[in-house]
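I have a structure here, written as structure tokens, and I will follow up with some questions on it.
Let's turn to subunit A:
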Amino acid sequence: MGCVGLLNPVALPTIISWLTYSSLLSMMALGVTLLYRTTKVANFAHASLVTSGAYVAYSIVVVLHPNPYLGVPLAFAVVGGLGLLLFYGVLEPMRRRHSPTVMLMVATLAFDIVLFGVLNILADYLASTYFVPSRNILLSSSDFTFMGQPGIFFVAVGVLSLCSVVLYFLLNFTTLGIALRASMENSSLAQAIGVNVTLMLAISWFAAGGLAGVSGALLPMWTLVNPNTGTVLLASMFCASIVGGLDEIYGAVLGGFLLGFVDVVGTSVLASSIGAWIAFYEPAVPLVVLAATLILAPKGLAGFLSRRRK
Partner candidate 1 sequence: MKEVVTSFGKLRALDGVTLSVEAGSVTLLIGPNGSGKTTLVNVITGFQRPGGGHVYYGEKEITGWSPQRVYRLGITRTFQVPSLFGKLTTLQNLLVADKTHPGESFLKSHLRHLWINHEKETVEKASGILQTLGLAEQSDKPVSVLSGGQMKLTELGRALMSDAKLYLLDEPISGVNPTLALEIFARIVSLRKQFGMTFFIIEHRLDIALKYVDYVNVMASGKLIAAGAPVQVVSDPKVIEAYLAR
Partner candidate 2 sequence: MTLDQVILFTVDLLALFSVYLIISLGLNLQQGVTGIPNFGLVLAVAGGAYITASLSTRLAIYLLNVHTSLDPIVNNVTVLQLVNPILRSSPWISIGLLILFLIIGGASGALMGLISSAPAIRLREDYLAITLLAFGEILNVVGTGYDPLIGGPAGTSLPDIFGWAGQYRFYWATLIMLLVAVMLFVYIERLVKTPFGRVLKAIRDNENTAMSLGKDITRYRMSSILIGSILCGIAGALWALYSGAVTPSYDRLDYTFLPWLMVLLGGMGSNVGTAVGTLVFVTLDELIDYFKYSFAPFLPFNVVWLNYLLLGLLTIFILIYRPEGIIREKWTSTPAARPQTGEAKPG
């Protein structure tokens, strides 16, 4: 294989790119998988939730001019709040009426559209009031460098690791986490033994929103962001979740890194061997990976790995 070739210095940027992209994608996919496990719903609003994180962070930068990374905690809180809003304002009333899952999905799609409109309005507002570009925003110039690599690489990987550790600790060693897992496995049973399932769901929506917000806040440090960036990334988020396996939370990280690898490294390798024109089809990569996964390992990587263990 071209393994030796991949390790040479020319390929290092590709590796860095892969790891950065995958870290961000995994954060998004974590939210998607978490929501699917708890609420059994594919959250189409994740697209705009991610974009919201980006614009919240950007707004802070525009208004207060701090270090762009300081926008991250605020993005976590705000988008987490948006997640809560979606849950309590839209999904919970529907769940109380026993709406079928498909309708819940349509509701998230509708919420996504409203949020998309709001983000555009925000973008217009920023542009006209602060005289800054609010589309195709890119903050990478404000990034620090460390060991010759862009700071975002370290931050993205670092934040993902932190989130994963916190999530792992939370789910396995705290009462809250155990209650959360109970709700995921069997919500009616959990309810019967006294778990406040609605609260658990609310927490997971806040957490998923927060994760989306954080990944979104970090996006402008790495790539151009527009109000529709989240929409463009949605297919990749879902692919990462499915490829990793929706049955396990950590599947999102597996999927994120696998998909990121094929997407970034794969396209790069193909482009240099077949020709640059193939880069045009890069958006099709998640779909091809998804199709392959569904045929070869329908339960995703996590499912595949757990089956082999048996």
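Please note the rule applied: a contact is a pair of C-beta atoms (placed from the backbone, for glycine too) under 8 Å apart; a residue touches a chain by one contact, two chains touch by 3 or more; residues count from 1.
A word on the picks: all candidates are chains of the complex that A comes from, given by their letters.
On a predicted model such as this, the values are computed, not experimentally measured, just so you know.
A.B. asks: Between 1 or 2, which touches subunit A here in the complex?
C.D. replies: Of all the numbered candidates, the touching one is 2.
A.B. asks: Of all residues in subunit A, which touch candidate 2 in the complex?
C.D. replies: 36, 40-42, 44, 90, 93-94, 97, 99, 101-103, 105-107, 109-118, 120-121, 124-125, 231, 234-235, 238-239, 242, 246, 277, 280-281, 283-284, 286-287, 290-291, 294, 298
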